[in-house]
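Structure provided below as structure tokens; questions to follow.
The complex appears here minus one protein chain, its other protein chains still in place.
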Amino acid sequence: MLLLLVQAFNGLQFGVMLFLMAAGLTLVFGIMNVVNLAHGSLYMVGAYVCAETYVATHSFLLAIPAGLLAALATGVIIEIGIFRALYTRDHLDQVLATFGLTLMFNDLVRIIWGSDAIYATVPKFLAGQVVIIPGAPYPAYRLAIIVVGLAVAALLYLIIARTRYGMIIRAGASNRVMAGALGANIVVLYTVVFALGALLAGLAGLMAGPIFTVASGMGDSILILAFVVIVIGGIGSIRGAFIAALAVGFIDTMGRAYLRPLFGLFLPSTAADNAGPAVASMLIYIVMAAVLFFRPQGLFPPRMR
Amino acid sequence: MAANRNRRLIMWLGMAALALVPPVSLALSQPYYVDLFTRILIFSIAALSLDLIISYGGMLSFGHAVYLGVGAYAVGIADAYGIDSGLFQLLVAAAATAAIATFIGLVSLRTSGVHFIMITLAFSQMIYFLSISVNKFGGEDGMTLNQRGQFGSLIPLDNANVLYYFVFAFLALFLWIQSHLVRSRFGMVIRGARTNPRRMAALGFPVFRYQLGAFVISGVMCGVAGALLAEQALFVSPAIMQWSRSGEIMVMVIMGGMGTLFGPILGAVAYLVLEDVLTGLTQYWGFFLGIILVAIILMGRQGIMSLVYGLRWKSSHG
Partner (left out) sequence: MKAKWLLAAGLLPLFATHASAADKVKIGLITTLSGPEAVMGNPMRDSANLALSMLGGKIGGLPAEIVFGDDQQKPDMGRQQAEKMLKKDKVNFITGMLGSNVLLAVYRQVIGAHTILISANAGPHQLAGKMCSPYFFAMGSQNDEAPEAMGHYLIAHHVDDVYVMAPNYAAGHDMISGFKRTYKGKIAGEVYTTFGQHDYQAEISQIRAAKPKAVFVFYPGGMGIQFVKQYAEFGLKKDIPLYSVYTVDPGTLKAEREAALGNYDASFWGADLDIARSQQYVAAFTKKYHYTPPNYGAVTFDAIFAIDSAVKAVHGDLSNKKGMIAALEKANFPSVRGNFAFNTNHFPIENFYLFTVVKTADGKESLKKRETIFTAHKDAYASECPMTKK
């Protein structure tokens, strides 16, 4: 039973991480109606710059703003340089241009920082473990990720639900033309929203650095998972992204932990050894297909387009 | 109309040039080019099939490589069970991709736009992970085939030139089918459904069934390409259906020019020749490919087809 609780915690941490990626993606998607495959590159840029700064200065307090700033700057540059030309285009152009950006960035980091994976370490003050559940000390760093992630989620909720800018964003998500007609500066709004998304992706990337590998292409796999999240949650909905991210985190974690023993109950052991992990790796895609089959617009589509 | 005539001319010239690849490489005593172009023709078929649904049908499948994989694995698995009839292998590949495409189409076509892109991606990821986990058929390592499919002594596929023309014949056949298909009533309906599905439905066309039909035809064509790839390489592995591979096929279509019939084939030639040259020159070839790709899109997605005959036509936005 305790183990189940531990796994729930693991799922929460994974889900929070996914949420940070998905939040920016779903905003950009919902408001500008742009498919952004380069979102994973912003995650990668945040991770690289943070790790490199940390190695150079030994100061995590310097490394965090450096990583965030780099992701933000990269985001603003590609928004102004490339995305502005893509807003009026169809999804195909967007998919291809951002696919091209991903290819470019994956090699660019290798040109700048070399092919070797970068060593990023957990800062000293978060290096140990915290005992929350008896017998299963949890890494302090991951706990910090959960806290930061939940705080960011709350902050985003406040911004969007309570502030004037949030109102404009909401207006933009449900009816772009109307928001513009009512006097919102759409050009600035788009840049701000994109920058916000870049910032969140950079934050996810720099937090991921010390526990995953900082390497070329690190953003690709999490990007696909983030897409799964926003599609399940309903494109453009922060609330949907939050719930779906946690759900995907839980489902994936539980699948990995318990599918193999579950299959072992009714399959011979070698068959279960093969089928367990196979189904576990497909599980969230199966869930996504099922959700879309019954609710093509996702679980929490933003009201009215 | 002039544009149409030009396009046909380029198509004939292009196919004639492709038909000359084996004698020319023989004359140059560079048999390698026959192999390179066999691969290029196979990817041309894949690009052609994708063009049918994205350009004419407006269905942005981002998981098209999955049919390459299913077609190739069908051949590989048939070979593993000792079935060496080439005809049978191709039929199995076509049937398997038809079944999978029907299933994926039934689910995905309920959605549209971004959701469609994502759900096709999700299905391809699912089958990709499945192929990695099934150790009986090689898993991540892939499976080596025992021999090429047998078509009697008339078509010995072990000869590289025979294999080339065998693939060439399939490409010509599919090109012919597609050029008729898009101008047929069926083609009109799926093109109409791209711009305005409601109107087409109001006119009494069962739009969903037409779209599903196009989706399956495209999948089967791509599946045959996958089967040919397996016959050529005598090897199949999950890498054939990585998500980036789906992106590459899409890039070929766009590089060549969407909805131009021969464009995707030109795109496949350009992409793979570029890859062949660039990988020899730099380990950062993805960097250059990425820049080229972004540039093509920003300049208004004018594929090679439009460069060739100097006519600018605005690609229509769905």
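Order of writing sets the labels: A and B. Residues in every chain begin at 1.
Operating definition for what follows: contacts are C-beta pairs under 8 Å (C-beta built on N, C-alpha and C of every residue); 3 or more make two chains touch, one makes a residue touch a chain.
The structure displayed is predicted, hence computed values, not measured ones.
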Query - Residue among A:Q13, A:T26 or A:T53 that touches the chain left out of view - result: A:Q13
Query - Residue among B:M59, B:I119, B:I132 or B:I292 touching the omitted chain - result: B:I132
Requested in this report: Mind listing the subunit A residues that contact the chain we can't see here?
Outcome: 3, 6-7, 10-11, 13-14, 106-107, 110, 115-119, 121-122, 128-129, 135-139, 141-142, 210-217, 221, 253-254, 256-257, 260, 273-274, 276-278, 280-281
Report task. Could I get the residues of subunit B that touch the absent chain, sorted low to high? Result -> 24, 27-32, 35-36, 39, 129, 132-133, 135, 138-142, 144, 229, 233-235, 237, 239-240, 242, 276, 279, 283-286
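Just so we're on the same page, only the chains that are shown with their structure count from here on.
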Report summary line: subunit A and subunit B have mean C-alpha positions lying a whole-number Å distance apart equal to 32
Query - Of subunit B, residues touching subunit A in the complex - result: 54, 60, 62, 107-108, 110-111, 113-115, 117-119, 121-123, 125-126, 129-130, 132-135, 243-244, 247, 250-251, 254, 284-287, 289-294, 296-298, 301, 317-318
Requested in this report: Show which residues of subunit A lie in contact with subunit B when the two form their complex.
Outcome: 29, 35, 82, 85-86, 89-93, 95-97, 99-108, 110-111, 220, 224, 227-228, 231, 235, 274-275, 277-278, 281-282, 285-286, 288-289, 292-293, 296-298
